[in-house]
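Of the protein chains in this complex, all but one are displayed in their positions.
And now, chain A:
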Amino acid sequence: GKGWKREEKVMCFPRLSRVAVCGGTHGNELSGVYLVRELLKAEKKVKKKKEEEDEEPVSVQLVLSNPRAMQQCRRYVDTDLNRCFTHAALNGSPSDSDPYEMIRSRELNAMLGPKGSPKAMDLVCDLHNTTANMGLCFIAYSDSDWVCLHLFRHLQARQYTQQANLLRVHLDTNESYSLDSVGKHGFAMEIGPQPHGVVRSNIYTAMKVGVQHVLEWVHFFNSGTVFEGGLVEVFTMVKHIDYPRDKETHNITAAIHPQLQDRDFCLLRPEDALFQTFSGETLRYKGKEPLYPFFVNECAYYEKGIALSLARKRQVMIPSIRVQTEQEQQANERGFKSEEEE
């Protein structure tokens, strides 16, 4: 007799025609700075050739996000650019005394957004480095961005690096603040360990290949490939832990313990060593729940009061996805229009 054919639900998303790759959001995280510079150089050479070859090329916008900080090889000039993309920051009334990065975030929002509007980039990929031993880490701020999760899965499957993790940062206020939140889909590609102000060839290559895989996936997606769903391992941020500090000076009084140093994404259990004070005492993790540390000893987080962050690991079920067909896309747009008319 007839066999039952279970119909798997495939979620459809519009074409990703406009992609942005951003480097230098922090001016001293050099893989992204150098990679975007090189891609800009290459773009000049191959642009003409590509337009002849592809019917509908994906437009890749290459952006050096914080040029002034890059010039000084600093994280930022006045304030952290990657915290300046909340709606409040983007839409507040401009003033002469605005920090440089606030002015810049509005410029970037005009270029890649506006955030939340149909004109925004389909996908924003923001390149970062960390001094923490996090390997290749995809950071997604949204709750259920299936496009990003599938992208991550593709990178992971390529197995071109030893360690690839997906980190979901949960925001208390539900208000995203980072550059990648300007696009309809967005994520940060964070690779470490690398000192700020340094280019390590292995890290650069990992980022370069990573971006190639991202663009390759976008191309497959736009061509109609169905990406099968399944389980994805996700680390979800739970909390931060600060260094112990002197009450008067606020200076730190301990360093990350040697047993924890460089062990990002290795389970931290209750009573495991956390810090070593300068007088040699071991301070231990007093939480009740074993959690996964990340951003362990990230240079830029000392001033944010973060020695390490902790995450839970879980499996997330992601649906199969594919690109909308032209008819589906038109029907969708008509739907929007009629909604607006009502």
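The criterion applied here is as follows: a residue touches a chain if its C-beta (ideal position, glycine included) is under 8 Å from a C-beta of that chain, and two chains touch if they have at least 3 such contacts; residues count from 1.
Heads up, the rule we're going with is that contacts and distances are computed from a predicted model.
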Omitted chain (choose from "Transcription initiation factor TFIID subunit 2", "Aspartoacylase", "AP-3 complex subunit delta" or "SEC24 homolog C, COPII coat complex component") - UniProt protein name: "Aspartoacylase"
Per the touch definition above, residue among A:163, A:202 or A:315 touching the missing chain: A:202
Residue among A:64, A:111, A:255 or A:316 touching the omitted chain: A:255
Touching residues (missing chain, whole complex) on chain A: 34-35, 37-38, 73-74, 131, 193-202, 204-205, 208, 251-252, 255-258, 261, 276, 278, 297, 299-300, 302-303
